[in-house]
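I'd like to ask some things about the structure below.
Right, subunit A next:
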Amino acid sequence: MKNRYLLTGGILSTLVTSVIVTGYFWTPYSTTAMNAREKMQPPSLSHWFGTDNFGRDVFSRVMQGAGCSFLIAVLVVLIGCFAGVVIGSLCGYFGGTADLILMRICDTITAFPAILLALVIISIAGSSVSNIVLALGILFIPSFARVVRTQYAGIRDLNYIKAARLEGVSVPRILYAHILPNTLPVLVPAMTIGFNNAVLAEASMSFLGIGIQPPMASLGSMLKDSQNYLTSAPWYALGAGFSIVLLILSFSLLSEGIQVSRNE
Partner candidate 1 sequence: MRQIIKKTASLIITLFIVSLLAFLAFQIIPGDPTTKILGTSASPEKVAALRTQLGLDRPVWERYIDWLVSFLKGDFGTSYNYMRPVRSLLADKLPVTVLLTVMSFAITAAAAIPLGIVLGSIRNALADHLTMILDQIIMAVPPFFFGIIACYLFGIVLKWFLPGGYVPLSASIPGCLSYLLLPALSLALPRIAMTVRMLRGSIRHELTQNYVLTAQSRGMPLRAILIRHVMRNAMIPVVTFLAVSAAEIMTGTIIIEQVFTIPGIGRLLVSSIGNRDFPVVQAIVVILAAWIMIVNFIADLLNHWMDPRMRSE
Partner candidate 2 sequence: MSLLEVENLRVHFHDAAPDRFAVDGVSFSMEEGDILGLVGESGTGKTVTSMCIGGLLPRWKADTQGSIRLDGTEIFDCSQKELNEILGKELTVVFQEPMTSFNPVYRIGRQIGESLYVHRKDLSQSQRNELILDAMRRAGLYEAEEISRRYPHELSGGMLQRAMIAAAIVTNPKLLIADEITTALDVTMQARIIDQLKRLNRESGMSILFISHDMHVVNRLCRQVIVMQRGRIVESGLTKEIFANPQHEYTKRLIAAIPSRYSGR
């Protein structure tokens, strides 16, 4: 059965990534230059997504905004995943008190309202991109840790692991050379879901006003600013909103495609 998801997901994600990468170097218009004459222009050939209340080209800002959201989401997933794997593997493999303590910490993080934790970190260290990534990264550790923990607990007792142990293979090698590859079929989808949630989390933080600082803009902060001009310049909100949807959709379709082709 021709794997439609892999195809559409693949095309969409390469398209989105290429737009984002070009966004880092070049954008049709400067993303910060303001000019009063061009305020609130509807979408036209020169401005594909129209202009905002300062006369800036929305499409260029969306390109950079997407880049910013993408960067944050990827970094957050990396932090969450790396720390999650370390914690999850230790808990899953060894169990006992380490498992109890680390899992309690994870429970606390999940139970803690995300916006309060994010606010604490940002008010201590200021709201630069790195702090937002740190704040969100911490929030994402428990979900990865739990997934990895159940995987390790499952694989820990399989015979080939016992065999490796008997041969005197060092624990880290067992953990990360033997068991980790087998957790990938579960870890990869968890990472894509993590990516989606990271994009949404960043957007929500910006929506509550504790995210990216102007003049830099992420898709979330643009959506927040655009809400004011919904009736007079709907293209501003729609441009930002649908870019978020496209960003998430392309990568979740890709991961769906990978999953479908894997268990075919």
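How were these candidates chosen? In short, all candidates are chains of the complex that A comes from, given by their letters.
Here is the rule we go by: a residue touches a chain if its C-beta (ideal position, glycine included) is under 8 Å from a C-beta of that chain, and two chains touch if they have at least 3 such contacts; residues count from 1.
As the structure is a computational prediction, the values presented were derived from the model and not from experiment.
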- line: All of 1 or 2 sit in the complex with subunit A; the one touching it is 1
- request: Show which residues of subunit A lie in contact with candidate 1 when the two form their complex.
  value: 4-5, 104, 107-108, 110-117, 119-120, 123-124, 196, 200, 203-204, 207-208, 223, 227, 230-231, 234, 237, 241, 244-246, 248-249, 252-253, 256
